[in-house]
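Here the structure comes first, spelled out in structure tokens, and everything after it is commentary.
A single protein chain has been removed from this complex, and every other one stays in its place.
Let's turn to chain A:
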Amino acid sequence: MDFLIPSTFAEALAIKAERPEVVPIAGGTDVMVELNFDHRRPTALLDLTRIAELTEWAPSENLLRVGAGVPYVRIIDELGDRLPGLAMASRTVGSPQIRNRGTVGGNLGAASPAGDTHPVLLACDAQVEVASVRGTRMIPAAEFYLGVKRNALEPDELIAAVHLAPAAAPQQFSKVGTRNAMVIAVCSFAVALHPEQGRVGAAVGSAAPTPRRALAAEEFLAGELSDAGLWESPKPLLDSVRRRFGELAAEAASPIDDVRGTAAYRRHALAVLARRTLGWAWQDYCGTGETRSQSCA
């Protein structure tokens, strides 16, 4: 097996064009597990950790451009105020060691249905910047996930960055695992309020072959909020609205029974998570939210 160490992104793209079968590696928190378990034997690894430009983030027009190699710990520490949803999801990733190494780019590359950041990227309308020697293109998160561990990358492409708008309103992320830290999601849920668009982004994770938006839940809530004029004069949401939102969110899932949980439990838990996270986000929007210290495991 070759270990290729490009020092610029252009060099990395050239290698990927020439040898599309090479497996890119950044933090290695997914790739090394696969190698150790002998699930794959790539002919070459493409080490992206020496490429400085991948580990930078910066404002880009109205958005924030977060390099694919920015580790979770920096998203938490440096972007927690502007990307609260992504930071919340990042806090639930593995252990401190994993958060020091793992990256959003890696989460996207692996495209596991259980990846922690996916629901947030969907709820926040993130765009994935992918590049090849042929050029650069932007893929909306909603079009990025194609199947279990399959994404929209062409064989010669690498993930360069994700673009997200700085949060203008509250966002929440929540995930269920059968341990209180360092656990893979049994199911997860993200919600992001977009008052400027008069809508709410909502997405489920680990409860379908891909992470997916909960469109019916989004539409229902958008209608309820605008009908009652709640964006302009926020008031606490009715219990019935939160409940219905939860039910619709759960219906977005196509869960399976597996070793981590049953399909029925996942549906049930998603309804609870959606109801609760919406409640917290909306309370914050109303300015009545309580403060909770946000800490990692």
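Throughout what follows, a residue touches a chain if its C-beta (ideal position, glycine included) is under 8 Å from a C-beta of that chain, and two chains touch if they have at least 3 such contacts; residues count from 1.
The rule is simple: contacts and distances are computed from a predicted model.
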Hidden chain of the complex, named as in its UniProt record, picked from "Xanthine dehydrogenase subunit D", "ABC transporter substrate-binding protein", "Heme chaperone HemW" or "Cytochrome c biogenesis protein ResB": "Xanthine dehydrogenase subunit D"
Identified contact with the non-displayed chain, of A:63, A:110, A:184 or A:286: A:184
Option touching the unshown chain, where A:38, A:61, A:81 or A:227 are the choices: A:38
Positions on chain A contacted by the hidden chain, ascending: 33, 36-38, 88, 91-92, 172-184, 186, 259-262, 264-265, 267-269, 272-273, 276, 280, 290-297
